[in-house]
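One protein chain omitted, others in place.
Coming up: chain A.
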Amino acid sequence: MAEKGGKGFSLPKGSLKGKDDNSAKSKQGRKVQIDFEDVSDPLEPNSPKTNGKVNTPISKGDSGKGGKASKAASGGKNSVTKAPSPEFKIEEELPKNVKCLMDCEAAEILQGIQDRMVVISADPSIKIPIPQLSSFVSSSFDSGLTYAKRGGTFSNPQSVRKILEPLIKYGVSEGEMCMVANLKVESDDEVFALVPSLKSEEGKLRDPLKTALNELAKIQSSV
């Protein structure tokens, strides 16, 4: 951005893109080099003072993103080009009246529909128009049901939800909660690795999460 060069440097406007521009800029003066080393986000307002205290946490957080390659790259380079792992944020994209379903809940619902269809279609006294059997023949339904039932499911989805719902008050969203149930994770470290957005609440979430996972393991082993 232009404001980066606003402190008296005659930098070309496109200078913030790409590593080559950074190395060219570093030759122009130490100030620019330090700014890019310390400030990982070049869109920050130009800070001519090298404030190590302010900048260090940014670079630390940056290197902790996951992936040693990103840590090495952010050493002296423009880190905007690094592609962070996408975070799982569904609340922004779906309307408010949506309920996230765990796979076991979806399996229960879909199995119920299939069982009803089997009963109805087996009864010769009930004549069903062909379109109503569409659930039977829709490939989305078949593949959805197979997917929901894969690997065995929790026999009592309500208990699973009861176990995981207390995590919501620690900042876990409903979608994240359902994902944890679906993946049958074994440890809290696995949860924090798979759902990076929970790391910000790691301190207060770790113990309740461990308890919840132990309870889930008990339910699974009793199936």
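Quick note on the criterion: contacts are C-beta pairs under 8 Å (C-beta built on N, C-alpha and C of every residue); 3 or more make two chains touch, one makes a residue touch a chain; residues count from 1.
Basically, contacts and distances are computed from a predicted model.
A.B. asks: Given the choices "UDP-arabinopyranose mutase", "Nuclear pore complex protein Nup85", "Calcineurin B homologous protein 3-like" or "DNA-directed RNA polymerase subunit", state the protein name listed in UniProt for the chain not shown.
C.D. replies: UniProt lists the chain that is not shown as "DNA-directed RNA polymerase subunit".
A.B. asks: With respect to the chain omitted from the figure, which of A:118, A:168, A:183 or A:217 is a touching residue?
C.D. replies: A:183
A.B. asks: Per the definition of touch given earlier, which of A:144, A:166 or A:208 contacts the omitted chain?
C.D. replies: Answer from the full complex: A:144 touches the omitted chain.
A.B. asks: So which bits of chain A touch the chain we can't see?
C.D. replies: Residue positions of chain A that touch the missing chain: 66, 85-90, 93-95, 97-103, 105-106, 109-110, 113, 129, 131-132, 134-135, 138-141, 143-148, 150-151, 175, 178-179, 182-183, 190, 193-195.
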